[in-house]
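With one protein chain withheld, the remaining protein chains of the complex are depicted in position.
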Amino acid sequence: MAKLPTPQELIATRPPFPEEHWLDVRPEFAPGSFCYPAKKETMELLHMPNPHEWDPAAEDWGLPENWERILCDAFAERLEKHRSLKLFMDICVRCGACADKCHFFLGTNDPKNMPVLRAELLRSLYRRDHTVLGKLLGRTVGARGWDKSVVKELFHYAYQCTECRRCSLFCPYGIDTAEITMIVRELLHEVGLGTHWIMDPVKNCSFTGNHLGIQPHSFVEIVEMLADDCETVTGIRPKTPFNKKNAEILFITPSGDVFADPGIYTFMGYLLLFHELDLDYTLSTYASEGGNFGSFTSFNMAKKLNAKMYAEAERLNVKWILGGECGHMWRVINQYMDTYNGPAPDNMTLPVSPVTGTAFTNAASTKMVHITEFTADLIYNGKLRLDPGHNDHIITTFHDSCNPARGMGLLDEPRYVLKAVCNNFVEMPENTIRERTFCCGAGSGLNTEEIMELRMRAGMPRGNALRHVQRQFGVNHMACICAIDRATLPPLANYWAPGVTVSGLHELVANALVMTGGKKRTMDLRQEDLPGAEEDGADGREGGE
Amino acid sequence: MNLPEFFRDNREDMLRLWTDAVYAGIPFEAKGLSGLPGTAADPFANPGADMIREAADALYGAVAGEETTVADVGAALERFVKLRAVQRMTPSRALGVLYLLKPLMRERFLPHCAASGDLDSYLAAESRLDSLVLLAFDMYTAARETLAEARVREIRDRHAQITRWARASGGGPPVAGRDKKHQAR
Partner (left out) sequence: MFVSLLLVLLIGAIAWAGSAAGFASLFGVALPYLAAAVFVVGMIRRMVYWAKSPVPFRIPTTGGQEQSLDFIRQAKIDCPGTQAGVFARMFLEVCLFRSLFRNTEADARAGLPANSGPGSVYYSSKWLWCFALLFHYCFLLVFLRHFRFFAEPTPQWVTWLETLDGLMQIGAPRFFMTGGILLAALLFLLGRRVFNGRLRCISLVNDYFPLWLLLGIVCTGICLRYFDKTEIAMVKIFIMGVTQFSPVSAEGIAPLFFVHVALVSTLLLYFPFSKLTHMAGVFFSPTRNAANDSRRVRHINPWNPPKQYFTYAEYEDAYRDVMAEAGLPLEKEPDRPAG
């Protein structure tokens, strides 16, 4: 008789639970669990230290000869530079409050994805070199030395953290794993370890101004095609001012919105809104990337990419900068930009909305305003003619992106706008929104397709909440204010809550916007027919003059 | 006592045993986490545990022969299957856990059924479990398909506008506007 394994035996063919302490458990680099490594040429072009070819699945990562010295020194240097790091290394009491707050832990069940252990990976190294007890007692008090497998472990877990800061909200001492992850990534870059999906966009943003490396003339043509599409939908072709000197406002948004579906519809929304307002603004081909992939690499790289914003604002002699919908871009602008590259150039002034006269005093120093602040103010002052009926076929919910939520506090502006342009708005469960929002599972440079399964695991808490409102309230749409969300939430929604579409906020704004002299809308920005549009009389024009 | 009564009376025990078996099989990463899945009953604070609970309840009910529909059981199993479909395990392990109900049933119910000569209803229950696993297999496959498709679509979407532009300017296959309706979405 054939000897087949029983189901129990099949299930038992997993690796046995390691009995060791977590310090002794090493991650497995199975395909699908890691991002592809950065190319050597890319790293060289960016003058990153120790560029080399390597493969995460290989035994030998080709670290430089004196890798341990480099890492120890780099770590010591970071400790001198960041009080946060010293403090977070010292004061964690391992109370465990953060553990089940991490979407990666909830989705993967990997103990080292508990924020406390993720930090402990570094803390154990800190103990050996920087604490009295660690030096004296070593392993007994959880100290360990560097070795190559520790480097691998740090890489594995630093790229399973989206720097979303949810744990930091619940920590009684405000220990911020994002800060630790950023520094671990910095350390890894010191020995030439980076990922392709972060470093390639960094290179492109640096040299061409957008993350795909599209050259200026093509970039302009692509934007003009979007303006043509706007005309198809609304009957009006919005202007697309580029590199225009002395404009009042410079508009910067993530370049993903120019290239990627469904971000392009959000970009069309911006064009239509600005056209309707007859705003004196300009786009720039040089500073055309709002998103900052450098912030997933190192503080310096973030500074380097961010510097272009003020430089371009100065060259074009604009009064202030308006920033589009993006997550980490706004973390950088709100918490880092002025410190990195400020003070703002002299030609810039306190941002004042040219339409309503409202002064954005909360941006007095950076002189950069978030588009939802700008739009919310327009709506509050009744400066937009809106027909939310155009969005009646959707029941929408709103996904708070981690960075605007926990690194900026931008929570009510987008909701204010969303409620004005959509009649059907439902919140997701209370502990999954606003400052307690769950990450899309693929922020901070993890939105690459080779780790799709990992992303689905990590995004599971968000997908789960979405699925809940889908079943309970018939939600079929999720709005967000982040370009990475617009890229990562569609597959997530498609997996966990199929039937929910994802869009940026300003796509919905433009759908509801009544354009002066525009034709009657029969389709939305995606050129999909509006339900009920055919039946109504077709006198062609709406809005009038 | 007949089989439905056995199922009813042992419900809590059996669900606990099965759930424990599922937890025990969570891959190597789960070391030392026995305390985790029960730490919070909140479906959003601890979605994983909630999924297992929902699946356990539906699975057991359906195997017991309670009144239900394929759609209802499917909906209850869906999150559980989808989660396992993206965890690092072989398909056999991902779905094999459903079969872990069998040894439990054989240990607890079979002797009684054999003693009372009611083997037919016992076999029917096992067959229902078999059908459910096949149902889960469909969902598992669909989930994997979705993933594969998501990878492709993501690459396509990331460059969607560039592709259009390249076609329009580079003499590629002509596209008249973007008629989304005719694109496979």
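By letter and in written order, the chains are A and B; residue numbering begins at 1 in each of them.
Following the convention adopted for this analysis, a residue touches a chain if its C-beta (ideal position, glycine included) is under 8 Å from a C-beta of that chain, and two chains touch if they have at least 3 such contacts.
Since the model is a prediction, treat every value here as computed from it, not as a measurement.
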**Q.** Listed residues A:H156, A:H211, A:H390 or A:R406, member touching the removed chain
**A.** A:R406
Q: Could you tell me which of B:A45, B:A62 or B:V81 touches the chain that is not displayed?
A: B:A45
**Q.** Residue of A:F29, A:W146 or A:F242 in touch with the missing chain, whole complex considered
**A.** A:F242
Q: Identify the residue among A:E28, A:E68, A:E231 or A:D338 that touches the chain left out of the display.
A: A:D338
Q) Which one touches the absent chain: A:K303, A:H477, A:H506 or A:R521? A) A:K303
**Q.** Residue numbers in chain A that touch the chain omitted from display
**A.** 22, 79-87, 90-97, 99-100, 111, 114, 116-117, 120, 131-133, 140-142, 165, 168-176, 179, 206-209, 215-217, 220-221, 242-245, 285-286, 299-300, 303-305, 307-308, 311-312, 315, 333-336, 338-343, 358, 361-366, 368, 373, 376-377, 380, 405-413, 416, 429-431, 434-436
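Just so we're on the same page, only the chains that are shown with their structure count from here on.
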Q) Which integer distance in Å separates the CA centroid of chain A from that of chain B? A) 30
**Q.** Complex contacts: residues of chain B adjacent to chain A
**A.** 25-33, 36, 39-40, 42-48, 50-51, 79, 82-83, 86-90, 92-93, 96-97, 99-100, 102-103, 143, 146-147, 150-151, 153-162, 164-165, 168-169, 177-181
Q.
Per the contact definition, I'd like the list of chain A residues that touch chain B in the complex.
A. 7-8, 10-11, 13-18, 22, 25, 30, 32-33, 100, 106-112, 212, 214, 218, 221-222, 225-226, 229, 232, 256, 258-262, 264, 429, 431-432, 449, 452-454, 456-457, 460-461, 464-465, 467-468, 487, 490-491, 494-496, 498, 526-529
